[in-house]
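Removed from the display is one protein chain of the complex; every other protein chain stays in position.
Lettered A, B and C in written order, each chain numbered from 1.
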Amino acid sequence: MHAVVDSLAMIAVSYVMGFLFYGFYRQLNARVQRRWGPSIWQNFFDNMKFFFKSETLTHGPMFFFGPMIIMAGAFTTVLFVPFLKDSDWLQGFSQYGNLILIIYLLVVGPLGNALAVGSSGNPFGVMGVTRGLTRLMGLEVPFFLGLALVMLQHETTSVHAIMAAQDGLANWGLVTNPIAFCVILLPFIASQNGSPFDVVGAPVEVYAGPRVEFGGRLLGVLMTQNMMMSIAKLVLVVDLFMGGATNILVLIGKAFALFLLTTVVSMVFPRLKTEQAVDFFWKVPLGLGVLAVILTVWLPSWSA
Amino acid sequence: MYHKTQCEGFQCEQAMLEVPDGVEAVREGVLDRLIAWMRQKSLFVLAYGTGCGAIEMRPLMTSRFDAERFGVIGAATPRQADVLIISGYLALKTLRRVIRSYEQMQEPKYVIALGSCTINGGMYWDSYNTVKQVDRYIPVDIYINGCMPRPEALIEGFVALQARIKNGEKGGYHHYRENIDWYKANQRKVLGDQVPPAYTYDWYHAGDVA
Amino acid sequence: MSWMLRLLFLAVSLSPAALLMAWDADLSWPLIEGVRLSLTLTPLAGFFLVLLALVAPLIALPMLRRPSDVPSLVLFVLLLIGMQLLLLAGDFVSFFIGWEVMTWSSYLLLLRSPRTDMVTSQSYILFNLASAFLLLAGILVFYSVTGDFLIRAATEVSRPQALSLVVLFGLAFLIKAGTLPLHIWIPRSYDQAPDLFSAFLSGSISKMGVYGLILLLTLFPDALTGFAGRFLNGPAVGYLLAWVGVITSIVATFKAISQEDMKRLLAYSSIAQVGYITTAIGVGSSLALAGALYLALVHTLVKVLLFISVAGIVLQTGQRRFNDLGRLIERMPISFFGVLIGIIGLAGMPPLPGFAAKYLVFVSLVDARWLLLLAAMILASTAAFIYCYKLVYAPFLGHANSPEAREAREAPWPYLVPQVILMGLLVLFGLFPGLAIDVLIDPVLVGLQMAPIGSESWAKLSTAYGGYDGVVLMLVFGTAFALVTGLFLLLRGRMRRAGSPHDLSFAGEVPTAETPLHYGAGMGRELRRIPLVGWILRQGTQGFYLGLAGQMRAAAALLGTLYVGRPQTWILIAVVVFALSLAVQAMMGGL
Partner (left out) sequence: MTLPLTPVWFVALPLLLAFASPLWVRLRLLMPLLVGTPAALLLLAFVLLPEVRTAPLLETIVIAPPLGIHLQLDSASWILVALISFAGLLTNAFIWLADGEPYLRDRRAFVFLLLLIAGCNGMVLTGDLFNLYVFLEIAGVSAYALSALRRDASALEAGLKYLIIGSVAAVFFLFSVVLVYLQTGQLNLAAIAVGFGEIPGPMQILIGLLMLVGLGIKAELFPFNFWVPDIYQGSHPAVAGLYSGLLVKVFLFVLFHLVFLLLADPKVVGIWLMGLGAATMLIAEVVALRQEDLRRMLAYSSLGQIGLITLALGFGVEATTAGGLFHMVNHTLVKLLLFLTAAVLLRSFVSAQLADLAGAGRARPLAAALFVLGALAVMGLPPLSGFASKLWILKGFAEAGVFWPVALILLAALIEAGYYFRWIKVLYDPSVQLQAVHPVGRLAYAPMAVAAGLIILLGVAPFLVDALFSEGAQALLDRGATLTAVLGAGS
């Protein structure tokens, strides 16, 4: 019972945080562009509008199940990320998982949806999927390397254990392992589909990319999972580098701070082409990662 | 001076289509009103630059006029869009694409016709290749006249559309479905065998008009 | 008659399983003076015998479909016998005999395909024989060191001897495993071999290289650390081997993405997967070996599944290029699920066992503190998503691109039964990641005198670095899926099936059957614009090997001019040689 309530609470929390964060993002973006921007609830409206469209077109069973898979993947991801530290609540099933599992779960959904995109038969969608996978290939290398530095630092893949090791500001991953944070920051933005790495679904690039054929309720599902997945990723990074959170307000605060940081980076830079993005990941963040490995792994072992 | 007393020609057909004033608002329950309220708060716009009126869309969407305040934002594909903006005159060539795109949009869907050209051909009234009256081919929910209308006018049009949605009025798409044969006959008249394929609308005949 | 033959064939294909059940004694067979074949079953060989026992009947079943090719059946039986001999070998001579029987019978099977060309067959047999002869050389060196042919840990070996042994054996097994730059025979032969035999090549025969590599570790207890000590937390020589493996998988993955033919793509993917296994072997810790064995298990199941599915497609459509297929999901749904489950396993996605295997390898790399290797491996394994997607998209989704693809029917049942069984096995191992550890892998590790991984329950994979629960994962995902689908269907509004596959958002245009809507070949073309990938894809070893062959032929022509057809020249040469030898003897002071 506890597990059920807890799971539903996690899903609700991540959804609410999701649309509020995105609403805030649109506001902030508008202000930066000297506009008023929509209300902070705008994402909720958009989402609900799509859920209540009276017509939804499918291209066959696989096209229908793709969004279901991605949504289930988002739920699963959320449930395997512990939201709070030292608490019985908002834990989901995170004690049955680990960091590597979460990283892979982040990809399960999009791959399931890629099937639906392929099933639609729209070449623009498949082109978008290919770009997405290409970007994934670029970003995952430094991202995983950064997380591996954390795993090595704590000698575990359990998010709980990593969180538990960071009590007090002085033990935050951000403080003890800042270079790992630097390594993952840009890939993290890309995994959030933020500018400058947002070429995949960009409307003017390939006709909305993977989502080209989705409309109506299916698009609503895709939007929902996107928001929830973003929250899951934010919380994951909060857990790994910012010591986790003991209650929901702290969690929102830390996640919001992190969100603000990534948003600012996103808003400043223009969009890169796919291959530029990949090349960038393999040069700058990965180079930083190699440096980090040399500094934190090789040098200590040689000097020892 | 020529004075119109009775309808003549296509105007009679037009009269047939016109919705009498003070239509019954389709209000059923709280949920429907809530849904309608959310719908009007979020309008995704498919804005093909079919004519010169498209030039007014850019200031509308960007900082100066900021349509996003009203929940109006661009969509890339017809599948995601709620509103189709016909931005100015339609040539026969673009008409075909517009029909195709309109039929691919998911209901509920609305059409805003922008500029005089969509009403009566405007300055192209005697062109052999320009569609003079758009609503013979697809149903138009809101006309915004002017040559070209200013962004403010566009915003007013959107607000008017939002009010109609909020009131739960029937959208043009109902018309289109109910009179599909008439629309198709008109389309076929000008496009010949260039009419978009039937598979995007033939489900209208299957009944189940939701 | 032919009925009996079929039954007999099926019985033989079950022989590895029977062997596994019934083997309890050691056999021996004299060969020549001082050489005695002895057969015994070690836990390590037992593991690979399990793989063989799983795979052999599953491939034998579709092979029996009429009209069956009797020579192929005979050769397959020979191949199975050879592989069993190889696995049961307690001494190197039987190991070598098994190895060679496997080599030539697989070569002859390769020739049964009408598509095999000269370059393919020659590269297949020459690389494999080179591997075999290197192995034989290694065996002879081993013999000269230990004085007999028994497979056992060599204890008193001098460093140069050990080095030459490791190099000889290592090269032999790396050729078989197909690591860079010795892989060139693989894509061609996997591509052109008979479709079902490709499954066996990739699923079972490539594992023999893996078996050899692991066996090599047992020959020299400190093979990996003995030569150059340790690097960080692992063996320094292993670090090199691991890089060889990882570079193999990276290059092969990119090559796979750029392929336009299903079987070639699978071939490169096979190289890449074996590359991971090589990496894990390089790490050499108990975790890593568990990962290597797990990967071998998963790769066997997955590749056999995929190759059989692809064989079914080729059988029904006659097409194997991505551009000529499409939309088979409606016509071949079971094959679609076969490929789908296959690629999920191949990509190492949870909850299928591919993830468990990769998890073990990743953790072992973290444990060894080899993070750069880890990053490189991540590169290969995420890039693999692209070809996995291509593999499922191009034949099954998208648009049908050829008349055959439009009219194809589901593969016949002998092709489907193995697929369903393999899917079941994959799901089973995915649900219970501890099952494979407990039943298959831990006995091997104990046999190799390494720490077993252990599992508190079959549902759990647990290591010192943490673990996960397959059942919970599957339950959560399944519940979420059911919940989401249910909620979705509860919402109002109608779902409508598009009236035509061409009802696409296409910027207002109306695509027709002539519009190129299939993106099968385009996938991977974009990748070339990434500088590193473009550079990798431009490289190739084919030129080197063809050049070598050309030089060989030139040498043959040059030496061939000696063999002229004139008796006077023969006599002249004889007399001149005679005179010269005399003269030389005279000058040396002999006369």
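We adopt the following convention: a contact is a pair of C-beta atoms (placed from the backbone, for glycine too) under 8 Å apart; a residue touches a chain by one contact, two chains touch by 3 or more.
Computed from a prediction, not measured in an experiment: that's the story for all the values here.
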**Message:** So there's a chain missing from this view; which of the remaining chains does it actually touch?
**Reply:** C
**Asked** For the chain left off this view, which of C:Tyr143, C:Phe227, C:Trp243 or C:Phe337 is in contact with it?
**Response** C:Tyr143
**Asked** Looking at C:Ala130, C:Leu448 or C:Leu537, which makes contact with the chain not pictured?
**Response** C:Ala130
**Item:** Residue of C:Val12, C:Val93 or C:Ile214 touching the missing chain in the full complex
**Value:** C:Val93
**Message:** Tell me which stretches of chain C touch the chain missing from the display.
**Reply:** 30-35, 93, 96-97, 100-101, 103-104, 107-108, 111, 113-114, 116, 118, 121-122, 125-126, 129-130, 133, 136-137, 140-141, 143-144, 552-553, 555-557, 559-560, 562-565, 567, 569-571, 573-574, 577-578, 581-582, 585, 590-591
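By definition in this document, only the chains that are shown with their structure count from here on.
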**Prompt:** Which one of the chains is farthest from chain B, going by Cα centres?
**Reply:** C
**Complete:** A count of C-beta pairs in contact puts on top the pair A-C
**Request:** For chain B and chain C, let me know how many angstrom lie between their CA-based centres, rounded off.
**Result:** 60
**Prompt:** If you average the CA atoms of chain A and of chain B, how far apart do the two points sit, in angstrom?
**Reply:** 38
**Prompt:** Do you know which chain B residues sit against two or more other chains?
**Reply:** 77-79, 210
**Message:** Touching at least two other chains at once: which residues of chain A meet that condition?
**Reply:** 52-57, 207, 212-213, 216
**Prompt:** Across the complex, what residues on chain C touch chain B?
**Reply:** 493-494, 496, 498-500, 502-503, 505, 507-510
**Asked** Given the complex with chain C, which residues does chain B contribute to the contact?
**Response** 48, 77-79, 96-98, 100-101, 104, 196-200, 202-203, 208, 210
**Asked** If you look only at chain A, which of its residues touch chain C in the complex?
**Response** 51-60, 62, 64-65, 68-69, 71-73, 75-76, 79-80, 93, 96-101, 104-105, 107-108, 111, 114-115, 118-124, 126-127, 129-131, 133-134, 136-138, 140-142, 144-145, 148-149, 151-152, 155-158, 161, 207, 212-213, 216-217, 221, 274-275, 278-279, 282, 286, 289-290, 293, 297-298, 301
